[in-house]
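One structure, pasted below without further comment.
Every protein chain except one is present and positioned as in the full complex.
Presenting chain A:
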Amino acid sequence: MTDFLSLWADSLPQLLAATVKVTVPLSIIAFVLALVVAVLATAMRLSRIRPLQWLSRFYVWLFRGTPILVQLFIIFYGLPAAGITLSAWTSAIIAFTLNTGAYAAETLRASVQSIPRGQLEAARTLNYTGWQTVRHVIAPQALRIALPPLGNDLIDLVKGTSLVMVITLADVFQVGRQIAATTFQPLALYAEVAVVYLAIFTVLSFLQSRLERVSNRYIRSSRA
């Protein structure tokens, strides 16, 4: 037991370093970019211009329909054959952004479409412009509805970043693997890695419930 604890204590700094250097920044950068992509894809999907709708549907189809692992391989190992060589970091950011963006786009589209028709009619009868309707009627309500599923998308993203070791990035999982290999203590190390992910998850789900409480303040049933 003492061995176990001292092993954890010895390896924890390295695991935390990898978490802070790779897992967390990759997750944050990819999620922020994914939200931008998702907003664009949703706007295109809900626009009246057919080619934009098709492009958006194609994007979502492509990135939801293929495994993130395959996407990472194509971008990092496949594209150089087509003359496009990207660093591991750039490849990871692109893959996770586009993958999460596709899921988030579906989340946003469903949220926008769940806003009652009467809300849009009220905006029209009050002579709101298109942009005012989006800004003051659609976006605030869609975001409230989208918050829980977007939280899921973020949590999936964080856990999914454990795959970056296949394209040579040293995230918390990869560093854990290396230590496990040199100490011959796979159970201890992988359990420790799991605890690190759980810690991140706990912080995220706490933040999510705070955010949801704020965004649900005007809904009566949520107070019960």
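Everything below uses one rule, namely that a residue touches a chain if its C-beta (ideal position, glycine included) is under 8 Å from a C-beta of that chain, and two chains touch if they have at least 3 such contacts; residues count from 1.
The rule is short, and it goes like this: contacts and distances are computed from a predicted model.
Its record in UniProt calls the unshown chain "Amino acid ABC transporter ATP-binding protein", which is the match among "Amino acid ABC transporter ATP-binding protein", "G3E family GTPase", "Protein translocase subunit SecD" or "1,2-phenylacetyl-CoA epoxidase, subunit A". Only one of the listed residues, A:47, A:66, A:132 or A:168, touches the absent chain: A:132.
Residue-wise, the contact with the chain that is not shown comes from A:119, picked out of A:66, A:119, A:168 or A:209.
Taking the complete complex into account, residues 116, 118-119, 121-122, 124-129, 132, 136-137, 140-141, 144, 217-220 of chain A touch the chain not shown.
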